[in-house]
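Here is the structure we will look at.
Removed from the display is one protein chain of the complex; every other protein chain stays in position.
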């Protein structure tokens, strides 16, 4: 406890960027709610861009 | 807002079918709840059939 | 199979609107992917507006 | 895009703390992945402590 | 790690039943995958029956 799920489109997120997301959101939970980082779990889901829609269109289709 | 997550088994859903799912569910939220499509996000998850269970069996095992 | 989760802010969604969301998204999965409605599950989550953020602000704070 | 879901136990998280979580995690996605905050959605779920388990026990039972 | 989410309709699940769900699923992960129970988290969501649909109808409407 807590559990944080981050969903982003799958666009070459690097190992280092994932590390920063995990460290950053864990620290945020410590700072704001005084949670124990040892029991703070973070899961990053990388969603294929053709599987993400916004404004009724595939994200794929909205990029230039 | 809103956020819709559609989970289906991974069985060759085409790009066009994904497009129809995203367009259709976004329109549904507009029609029923008058939501703004610009902030309506849809994520489709394709789950390997060996990872989906029903009736205590893998979906894999229940297909003919 | 499939499983659809619809998250909207908790703003007096009526029983009838929920009925329409469930019927509509189920029909969509039938039409687009030929899924069996008997095994199509829909869960609607109504999220308190103070718990939903966009653009770094609580949705609560972005409404007029 | 992106979508972040934060699940914490329901223990009197204040409006201000929720504001800080939403602002903080949105900024993190901007800093690390250069995401657009306008399309970054955050949903906080407050889970009743009797519904959260760890180490095979209800969180309820593990508190002093 | 791991994280298990159990969604059931909100029909007076007792504290003892929740305890059994948490203990049982944690033990399952230990038995099958040799996971550490100390880092195994379980979250139970109780969904209002009017918010759960199957076969295109609210679960509410399908009960006798």
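As written, the chains take the letters A, B, C, D and E, and residue 1 is the first residue of each chain.
Convention: contacts are C-beta pairs under 8 Å (C-beta built on N, C-alpha and C of every residue); 3 or more make two chains touch, one makes a residue touch a chain.
Worth saying up front: this structure is predicted, and the values here are computed from it rather than measured.
Peer 1: The chain left out here touches which displayed chains?
Peer 2: A, B, C, E
Peer 1: Residue by residue, what part of chain E touches the chain that was omitted?
Peer 2: Within chain E, the residues that touch the unshown chain are 1-9, 13, 17, 20-21, 24-25, 28-29, 31-33, 35, 39, 52, 54, 59.
Peer 1: Mind listing the chain C residues that contact the chain we can't see here?
Peer 2: Missing-chain contacts on chain C: residues 1, 3, 39, 41, 43.
Peer 1: Using the document's contact rule, name the residues of chain A that touch the chain not shown here.
Peer 2: For chain A, the residues touching the absent chain are 15, 18-19, 21-23, 26-27, 37-46.
Keep this in mind: only the chains that are shown with their structure count from here on.
Peer 1: Given the two chain pairs A-E and A-B, which is bridged by the higher number of C-beta pairs in contact?
Peer 2: Result: the pair with more contacts is A-B.
Peer 1: Quick one: chain A and chain C, Cα centre-to-centre, how many Å?
Peer 2: Chain centres of chain A and chain C, defined by C-alpha means, are spaced 21 Å apart.
Peer 1: Pull out every residue in chain E that's touching 2 or more other chains.
Peer 2: Correct list: 39, 41, 43.
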